[in-house]
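One chain of protein is taken out of this complex; the other chains stay put.
Coming up: chain A.
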Amino acid sequence: MADACKYITLVSSDGYEFVVLRDAALVSPTIKGMLRSQFTEAQTGRCTFPEFSGVVLEKVAEYFHYWHRNRDREDVPDMEIPVELCLVLVQAADYFNLDARPSLRDPA
């Protein structure tokens, strides 16, 4: 099964593909839900996001790894965000449920 695979692929609206660490991507409850049931994404390990362009998805993927790398550290430097991407990234954060509120039903 794709479950066992260490990496998953994120696909943007304009066809760019980003291979990210599964554990890193799971910071997003949206992706977590996507991968835990029996939907297509869970079986193929490919998640397509028609709402987001490659530029945005790249930043999202970068954030996943940024979070994964620094999750146990303190005094972490801020991630660099280009000003022109700010608005769309806020949207993406909302979509990916990255608002740091723990999901009500997240299994411990």
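Following the convention adopted for this analysis, a contact is a pair of C-beta atoms (placed from the backbone, for glycine too) under 8 Å apart; a residue touches a chain by one contact, two chains touch by 3 or more; residues count from 1.
FYI, contacts and distances are computed from a predicted model.
Enquirer: Using the UniProt record as the reference, specify the protein name of the hidden chain from among "Ubiquinol-cytochrome c chaperone domain-containing protein", "Eukaryotic translation initiation factor 3 subunit E", "Cullin-domain-containing protein" or "Ubiquitin-like domain-containing protein".
Expert: "Cullin-domain-containing protein"
Enquirer: Can you name the residues of chain A that touch the chain not displayed here?
Expert: Contact residues on chain A toward the absent chain are 29-30, 33-34, 36-43, 47-51, 95, 97, 99, 101, 103-105.
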